[in-house]
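Would you mind keeping the following structure in view while I ask a few things?
With one protein chain removed, the remaining protein chains of the complex are shown where they sit.
What follows is chain A.
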């Protein structure tokens, strides 16, 4: 039933997007206008489309109007099965003209210099945020533009429960755990677990990176060089301990709960009070429920052990990449340039909400953003953010998500999980041919 509602909402949004798209003036068409319609194929995953299809559709309608470029969507599944599709299609030479895919470690693992158009010297790159460029660069060459806003990882909490119980946003991990217990005492589930989608179990660990970096500013480079390990770096081991602390405070069916189930649970009566997630949570809730429902929630950073150290770990959005082998590479670059232009971003912003600040210069956070997202601005202004580890190094263990599930379910202790993860990273390092891991 829910699926049907979503479909209906999406269809309605799509129709609205189409109307909007057609209102873009046609006189903009100049020499850039192709005589014959160029059809570009674009591969993107379904989860992403669920949120951003209206925006993408509006952009593609505008591109048809302006350049006579038509975008044809192909969708793929999310997660490691989806990565597989991308890797296999690249290797087989059957990649679409355009690709929307993760930035960071997962992107660099694709061997970008072999498959994607180098955008380093394109003029539109000047407006792209440095952090994002870093996340889609290999050997100093840049291969993509950000398709959405940035987002942060942290703990989503229910404002109504916090108000009802008179709780304050915790600044330390101990304060957080006592909040969890207070919620449980009042009959709420302390923390929502959605381990059926194993990837979602990683956020407590990954979003704690701000605290790791605050204590060990050189952790990322030492980790890549094989000098620092999770198991023997106290601050990094602490992240695993936090993950392990959550066990016992989760919903009974956390092993069978998918992320989508999780969103539903957050809206039920006696809902879970907390959900370790990214700020993309808000747009999912708006999509499945309503804007007011989305504003019932806020997000706070994974607390550290000292009150003074408190900040968000930032995720870079997916990137838009152009297939080097594409016959339509030129038209594809035109679309990319349009996407990253102020005009393109305006169209995007009209049709999609921000999960955090945008990564293109001159594109501000709209005032009608979610309450939870507007509150993030202060952290960015004060510099209390750090880039997630996977955007600072290409090294990320392939089984991270399963190890997190083992740790959260208590079948591995934090120490054990950290050292199993270190071994997992070692394997990745050897595959990547990194120095210092023999």
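Criterion: a residue touches a chain if its C-beta (ideal position, glycine included) is under 8 Å from a C-beta of that chain, and two chains touch if they have at least 3 such contacts; residues count from 1.
Note that in this section contacts and distances are computed from a predicted model.
Candidate names were "Spermidine/putrescine transport system permease protein", "Thioredoxin family protein", "Carbohydrate ABC transporter membrane protein 1 (CUT1 family)" or "4Fe-4S dicluster domain-containing protein", and the UniProt protein name of the unshown chain is "Carbohydrate ABC transporter membrane protein 1 (CUT1 family)". Of the listed residues A:135, A:387 or A:403, the one in contact with the hidden chain in the full complex is A:403. If you put the hidden chain back, the residue from A:73, A:138 or A:255 that touches it is A:255. Annotation for chain A: contacts to the undisplayed chain at residues 80-81, 83-84, 87, 91, 109, 111, 114, 195-196, 198, 252-256, 398-399, 402-403, 405-406, 409, 411-412, 420, 423-424, 427-428, 430-431, 433.
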